[in-house]
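A protein chain is absent from this complex, but the other protein chains hold their places.
Labels for the chains are A, B and C, by order of writing; each one numbers its residues from 1.
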């Protein structure tokens, strides 16, 4: 009954498991409430991605109810979970996968501090080393876009293509993050809220000291190439 | 010993279980401390609702100590839990059920950010898409009313009748939310605190960008009719 | 080997168990970090109270390492836990028990928002109904006092004697709360942080609406006499 051959089926199973499990990182860090937020992951070697069903409780997410979609955002029929509707942000995820070949994961939340910057349409200035490490500079704002067609996807791709940042704050909406895989995009979602909160609080009490551009460049380069247990290429 | 016939008794048992369990959502999201806050649910097909006992620890709530009341707010004698006093907000819940036929659940908390807006008597402006989705516009303020008679209930009903919002901030007091059932009212209680916090934090740091009314209308309509796994009618 | 007769020994055992267990409420609500904070409880029918040892991890607290003291604050020798030093705030607790006969429990924390009001030496204005219910008005500030002699105890007793509030914010230090027993004092510690946080956040964003004194009186009276499962007398 496999449509895709054994190798791709193995990859699909692994991405289903990863995407289901990674949603628990969003609740662990308080980035989502109720049924909000979503994680997706591209299936390596196929024009497919796996995404959360719409409006389902986080406690009920499991590999077999994640939903397999084509890069057009259409659910693949007769696959596990296909009887349900995918996340209402599926079109935006699909647009990113179609237009950014190196992106293997996408995450969307309404996390408090990142959404607060988005409600003012204000980018987050890079004033702490953790932000230089992870995002390589300011975190940009994307256009206001209504859900339901390609306009959110176009906004994300327009801002993040060629940008160091893996996060964009969609105006009046909230953060979208990308990564080389779903885990990497979740890390970016965790970090964007962390730096959004720290910089908000810092600025409440006075003037921020800017980071010199040369220091930002050095920190970003080191983190992308030296940090962790194996060299990680920047995804863009 | 059943007073209501087997069908209604089954419905009562289900609402008791739902209401007892849903209180854990209030503690999970930090919406209540100590014994504060309360959830109630209407029994479908009967002039009855189920509510939390007064001043009992959240850890001790169970289906059999939830309290069954008539729509006049009087405890039904000789039913499980009837030896205890019901929530001190019972009169307000009863007033809502008597006057809003489509409401199946009511929740009250003193959650931090929603209560902060209430202490200023200020409605929450609709500046983020999550708020347009869930509440369809600003979250309104209700009058200051003393507990113990119908004045809180009258305030809630007066504000929410014909309003898109399922939440009202009772002045100097805190949020009350309604829903098609207890689960839906709990979701509104979780969401009102989430948006109260995000908009508070956003506004601390500068000007908010308004959402165009047409966008609010589109988002609210889509969310009420398309989001989730089956169409959900707006309750009002 | 019982010094106090079987009835008092039973009371001591119960207070040891209560005081040990109640410390977990302080960590559950995030009112303490590391080894900070302390709960004590009077032994009914005896000139004794039970208090936490000094500088011991919360995870290691148990009935048998709670420390039994006389009302002079001196550890009762040859009792379980007596080989350890009692909380460094023991003198303050003892002073309260000696001078306020109706007090059966005392709690001290450095909880964030209550301590923030204390660092400004500012009382918390009564602008929300939860505060009128629980404290009957503003939460007062006590004098700055150095730890180690009776000056903290004198400050607490001087402020709280004849006051509706069961909480006092000791200037530059943090909240002390009292109650009819340890559980009641812990509830006051939880509530003082909750209202300190809500009123702080409310005031950050604009003018607060005062509560009329008559409404405060009505709310306090009802809460002390009607709320919960049995009438509770005010402790003072």
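Operating definition for what follows: a residue touches a chain if its C-beta (ideal position, glycine included) is under 8 Å from a C-beta of that chain, and two chains touch if they have at least 3 such contacts.
What you see is a predicted model, and the numbers here were worked out from it, not measured in a lab.
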Please provide the labels of all shown chains that the missing chain touches.
A, C
Who touches the missing chain here, C:98, C:154 or C:200?
C:200
For subunit A, which residues reach the chain that was dropped from this view?
29, 127-130, 187, 190-191, 194, 197-199, 201-202, 204-209, 211, 215, 218-219, 222, 226-229
Subunit C positions in touch with the non-displayed chain are 33-36, 53-56, 84-85, 88, 110, 112-113, 115-122, 144, 146-148, 171-174, 200, 203-204
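Here is the rule we go by: only the chains that are shown with their structure count from here on.
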Which chain lies the greatest distance away from subunit C when centres are computed from Cα atoms alone?
A
Could you work out the angle of the rotation that brings the CA atoms of subunit B onto the matching CA atoms of subunit C, rounded to the nearest 5 degrees?
90
Chain centres from averaged Cα atoms put subunit B and subunit C apart, in whole Å, by 32
Could you pull out the residues of subunit B that touch at least 2 other chains?
204
